[in-house]
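See below for the structure under consideration.
Here the complex is missing one protein chain, while the rest keep their positions.
Chain naming follows the written order as A, B and C, and within any one chain the residues start at number 1.
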């Protein structure tokens, strides 16, 4: 019987951090995670249950300040960063130099190409190290890059929107059946937790309820991830995010043209073959389509489609829980593969 | 001083019927409308305030049974039908033969072309009359067909989704700047009142809340209206409706390619020129975009856009209140033009 | 024909201020209101439509900085304050000294008794003037104090919760049928706009949606207003506010014991007699009960009740739109009475 792994979470006080902490707490391979306060956190919270009273009553979840010696003393081997990208950008080099493995839930290390990274405007203290780590980082979408996780020291956990779009498109693009010259559209809609816990005019209940709005048209940060991972030209994809009046969940409606006439069965086979043996992708049998509710509180990505009678025009529906398959759940899935465990341990 | 017009509403007990009744009640050119019970209505309601307690307290809104002699006796000249399309299909010939003018809010008389009408599967008792009325009916989108309303005896009030899509696309198509060969996508989202008042599994609160779902992909009834009015080929448009967890409001996100490079200013001019003098269309100055909330409780169609840096790929946002500009408000706007009144009387 | 009244609104950029502005704009007795920016407002907004895009398209709503000479030059006679209570407390003495009449929507001048005012902790520059104005201010609940409005120079517009509770209880207390020794409970629930437009952790969509919470138990600011107006002892009322996952609307469920056995008809008569001729109170005929939706977007206070079989235990339901009868609508109702107009002008 092997010893249990010791993990730490920096940023447990955010929405993704909370979900992550909850999963880690019940994961059979782990000791109780060591919880770290973000420097920006309200200093008064000394226990995660003070921030999230839903955690009350099961004993304490003490919050600690980050200190590398203290992590070493605790025997922490794996560090989860649920921090803003600026923080992750500066913390990761330090963490790796301490010998820790890192799963970073922010956008800090997802992008290989400079032109996509520009939107983040990173200010790296040590550019050479940043370049080296950018190269080394594994984009942690296990269904695509699962074989690279076993040896990964730095995993860049994908963006929530990006997860929903990449998983929907990858099988068709790999099969070479997409007419890329006609362009792909992803009309994506997300619940409000995707915007983070910071109170703003945009996340005020009265601004969101009874409403729907598009935002960041043509310039959302996740576009870079999508086109890099799918090896698309930047002008081959239009991605439009929308803010839904729901707490969590993403539905992406994706439009594309096939470069040859296909049958629904062929399209479905394309998906089922690609995701054969993949535990966390569900293919819906046409005409059934995923809905946001179906994957809530799970680590599933649900995929469905509708093919026009001409056999050429295809609508894909992709749903995830943005805090699970779009963040914390996927992070744990990545951890499982980094340590050679079953892909669904702790996630069932 | 001219006498006030006498109107009747059949189907005041539905969502659109209620909104219509409310507007008619405060319209300065009208006598109090004569309210007619649908045959399918619960027989026990004798007053509209029994069905909608929000109407309590301002005196009565008696509901009558439909009888042509009684309408004549009341001096009714204009009949609004807020009825299912089957009912409208059989009632309109009778109403016209009584000398009434009719504004029908259903889909019964919107479609000229047989192939688009097929989805309704109408069972006409008198095919010749039906054909004649189909020809005579004016599709009541005042911004496009306003000049044909003065003499109209039968106005087919547009569908809610169709209104949002047609008004967004008409200026660009008329200007000839759309690359139709690359296809147009309308990803549309509607509040639940668009599904009607009938309780079903799909309109149950628990099914809708915290959810989003696509439905009727490639086969929604409103597609026919849109392609007919815009003179598009059926395969030039993909229209995907979604059910939003809000009571009312529609947002359509529309994707198209321009056939030449344009500037944002040119695109905006295309809209502002087309809608110059049109009271109920608002053009948002880029980068501002309409949101569902902005046009709620109004008769506005709000239009905005975002043009890619390449000057070719265009995203349009179109918002309406499905019960007003998408139904009752537009019906009143049509009435105003049928009788030569200001387009916004009773709608401010 | 008389000249139209010139009004100004300070704080049009808040929720109540917006509703107030909308009503004033369509009020037949008024010129277009002069809109004043609050000093705390984002300096960049020069037009109210920039803050509330729902106002787009009908021409401008310029926002001005407050300046007494400028108000005089504009001919403003009546000033509405939709400002925080601290601001109202310091602005009202200045405004009155300029000869303006004032309707203040904040809590600054509602309370006569020092022990109730303590919760606000006012810091008055001139205590004598403050005391004099406190005495002079009319608590602007027109159904109770309507006869004092014609000569009022300072009207303290009631709190939203207070309006819903006072209107429900006043008829029974005046009739002397309440067993006050057994205590009265008001369990009140409000939509989120009641908490104001400031983004906070409590008004974040994710904190409010799918939730309900009680707050300020035993120490909400509106308790003072209620007990003062109803001449209750502080320990005769328990008032518990709750935050509802809806944008607007209040429902108060009120529990009391009658001091003698009554019939439902007697209870109803108590209400209908008290509110005879009152335009903005609707009494629901038992067993019908008001719901939040029924009075939304109206100036009504809806009242209903349920009497136990013992004829002693009574449950009252009171609903208002917190932004209308609970704020802006009532302010306009007060204005109408201050100037001798019909109580419902501009409010229908």
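Just so we're on the same page, contacts are C-beta pairs under 8 Å (C-beta built on N, C-alpha and C of every residue); 3 or more make two chains touch, one makes a residue touch a chain.
Since this is a predicted model, take the numbers as computed values, not measurements.
Touch with the chain omitted from the figure is made, among A:26, A:72 or A:136, by A:26.
Set against the missing chain, the residues C:112, C:180, C:242 or C:278 yield one that touches it, C:242. Which of B:143, B:187, B:210 or B:228 touches the hidden chain is settled by the complete complex: it is B:210. Only one of C:45, C:66, C:175 or C:306 touches the absent chain when the whole complex is considered: C:306.
Against the chain not shown here, chain A presents residues 26, 53-54, 56-57, 209-210, 282, 284, 288, 290-291, 293-298, 300, 302, 348. Listed by residue number, the positions of chain C touching the unshown chain are 182-183, 185, 187, 189, 207, 209-215, 217-218, 235, 238, 240, 242, 244-249, 251, 253, 255, 257, 289, 291-293, 296, 306, 308-310, 313, 315, 317. Counting over the whole complex, chain B has residues 15, 192-193, 197, 199-201, 203-210, 245-248 touching the chain that is not drawn.
Everything that follows uses one rule, which is that only the chains that are shown with their structure count from here on.
Chain A and chain C have Cα centroids lying 46 Å from one another. Annotation: 40 Å between the Cα-based centres of chain A and chain B.
Residue positions of chain B touching 2 or more other chains, listed in rising order: 209-210, 291, 293, 296.
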